[in-house]
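In this view, the complex is presented without one of its protein chains, the others remaining in place.
First chain written, first letter: the chains are A and B, and each begins at residue 1.
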Amino acid sequence: MQGKIDKRLVQLGITLPQPAAPAGAYVPFVLTGKLLVVAGQLPMVDGVIEHHGRVGVELSVEEGMAAARLCAINLLAQARDACDGDLDRVRRVVRLAGFVHAEPAFTEHPKVLNGASELMVDVFGPPGRHARIAVGAASLPLGAAVEIEGMFELS
Amino acid sequence: MQGKIDKRLVQLGITLPQPAAPAGAYVPFVLTGKLLVVAGQLPMVDGVIEHHGRVGVELSVEEGMAAARLCAINLLAQARDACDGDLDRVRRVVRLAGFVHAEPAFTEHPKVLNGASELMVDVFGPPGRHARIAVGAASLPLGAAVEIEGMFELS
Partner (left out) sequence: MQGKIDKRLVQLGITLPQPAAPAGAYVPFVLTGKLLVVAGQLPMVDGVIEHHGRVGVELSVEEGMAAARLCAINLLAQARDACDGDLDRVRRVVRLAGFVHAEPAFTEHPKVLNGASELMVDVFGPPGRHARIAVGAASLPLGAAVEIEGMFELS
């Protein structure tokens, strides 16, 4: 049966991928109490990084936003798996921590991360509104442009 | 009515600002259970970054400490808002994550972050003692010198 959030994803034209396998010796999520901690997700499609390099150098801010949106889609794919397929169990997106690969002079991290934040609100409505930290990283796994970690409250 | 922590802030000569609006499509805090997650705060006064640039390059360590203290004051302003004005509801400062804009050779992140950590203990006493991570960021939103995220336990 299709839930409310599944229907919303269809409306938005978003197909969640199979959740990505972890890039190392860890698991993609852990549930502790009602708190779901999802491992850092990269802008990956079918196991391949779609957005490489530094935002503001090799990539535009708009490409950075697309990378952040893709990280958010991958977070949702993991969250769905954690909820046994039922994203209606997400009661709140609690926190996103976003790392943007960028040079010292780069300042537009908030705009880049909006690519992920706006997706969460589009998908979940008001419960998609989350606390956030946006930071410039010196480098990221596999050369990714953006990496985002998530925390969700489940019912 | 003025609470215990409000009185302590007066004693310390600290006036909490209106909480800063988020720099992007997110909210400044989320409460999940008793855990309050406050979004990354910048060294901002009235919407303007007070401390720009790299600590150890454009800014001294002392200026970095002042930036960290200002981030902490902004965290408290958000926390007060989350507590409907009653900071006495803060049972514990759980965690600060502090990012310092700095060069590869910089090593004094702990000293910089003490500007925030000492404020928390001055304000809350022993419940202000928190776990912490201090990291060097390649860049930060709006060119800020320091950014700090907070987690609090409320009663």
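Assume contacts are C-beta pairs under 8 Å (C-beta built on N, C-alpha and C of every residue); 3 or more make two chains touch, one makes a residue touch a chain.
On a predicted model such as this, the values are computed, not experimentally measured, just so you know.
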item	value
Option touching the unshown chain, where A:A39, A:M65 or A:L87 are the choices	A:A39
Residues from subunit A at the interface with the omitted partner, ascending	22-30, 32-33, 35, 37-40, 54, 97, 99, 101, 104, 135-143, 147, 149
Residue ranges of subunit B at the interface with the undisplayed chain	33-35, 92-97, 100-111, 113-114, 117-118, 121, 129-138, 151, 153
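Convention: only the chains that are shown with their structure count from here on.
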item	value
Separation of mean Cα positions, subunit B and subunit A [Å, integer]	25
